[in-house]
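A single protein chain has been removed from this complex, and every other one stays in its place.
Entry: chain A
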Amino acid sequence: MQMNREDLLRAYRTMRTIRDFEERLHVEFATGEIPGFVHLYAGEEASATGVCTHLRDDDFIASTHRGHGHCIAKGVEVQGMMHEIYGRRDGVCGGKGGSMHIADLSKGMLGANGIVGGGPPLICGAALSAKIRKTGGVAIAFLGDGASNQGTTLESLNLASVWALPAIFVVEDNGYAEATSSSYSVAGSQAARAAGFGMPCTEVDGFDFFAVHEAAGAAIDRARQGGGPTMLHVKLARYYGHFEGDATTYRAPGEVDRLRAEKDCLNRFRARVTEAALMDGVELDAVDQAVADEIEVAVRNAKAAVMPAEADLLTDVYVQY
């Protein structure tokens, strides 16, 4: 898919929104005002954005613990997300899901997931639903290198191949499952695993938006045309800990500073589009400013917003009981 200027601006804005959203949460979490656990996606923006720019509202994604970026890339409203992460009544899940379970089915976002490997089976179902209802839709499971070792993932790769489902498995390999390196925990390789299930796998540089965009576009087109599932093995890095509060002592000294300086996906995107004279720095700076303003407003509103009413404790368990 060829990207025009408008597409490029939208992609940049999405990546910048994710980055600012997460950098701001990092700061706000430290104040103690955000309840529960938060797992930040900063550094991995090119993956969610490169994949989701191809998607429609009736395409489904399932996400991970680290789900904010996937939500934003799939079009979930930033203010509703911020409210949700603060546990507010007007959150996208009414304050009942929080960071780890944030979802918006109207946008095709089947949820972050508190269970590692929870998403791939669900995506087989969403893909089956699209296939049976003949919507032309696809379903995409984002999963980490940690989840790649779960039985649910391996069973889902098999099922997706057996049923030739319009499903894509995006393995976001940030090098660490919690505090354990994927070089220790993943036997063999992701590509060989995909091949074992008769599924093509593309190795993708996850610091490069354009590489992700191209690989995802090919996989999604193939799935839409009935060509079956694909795995994308996206190598990238997270800038923060597994969760906020993780001291990340397992990482090499200076590792994140080097990544930020040398590989950052937003810097690379800017360099690429300005060098190609597709856009200039002034336009991109204007996006940065607009996003900064949006996040500032979202945080301010969330802090001032009301909590759920106590009566909400008992609602939304069943459609009818």
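In this section, a residue touches a chain if its C-beta (ideal position, glycine included) is under 8 Å from a C-beta of that chain, and two chains touch if they have at least 3 such contacts; residues count from 1.
Going forward, contacts and distances are computed from a predicted model.
K.L.:
Tell me the UniProt protein name of the chain this structure doesn't show, selecting from "Phosphoribosylformylglycinamidine synthase subunit PurS", "Long-chain fatty acid--CoA ligase", "Alpha-ketoacid dehydrogenase subunit beta" or "Chemotaxis protein CheA".
P.N.:
Going by its UniProt entry, the chain not pictured is "Alpha-ketoacid dehydrogenase subunit beta".
K.L.:
Which of A:R10, A:H26 or A:K96 touches the chain that is not shown?
P.N.:
Only one listed residue reaches the unshown chain, and that is A:K96.
K.L.:
Kindly state which of the options A:G43, A:G118, A:G146 or A:G206 is in contact with the chain not pictured.
P.N.:
Spelled out, the listed residue whose C-beta touches the missing chain is A:G118.
K.L.:
Would you mind spotting which of A:L25, A:L143 or A:L159 touches the chain that isn't drawn?
P.N.:
A:L159
K.L.:
Looking at A:V27, A:I132, A:V282 or A:A304, which residue reaches the missing chain?
P.N.:
A:I132
K.L.:
If the hidden chain were put back, which residues of chain A would touch it?
P.N.:
On the chain A side, contact with the omitted chain comes from 60, 62, 91-97, 101, 103-106, 110-111, 113-115, 118, 120-126, 128-130, 132-133, 139, 151-152, 155-156, 158-159, 162-163, 315-321.
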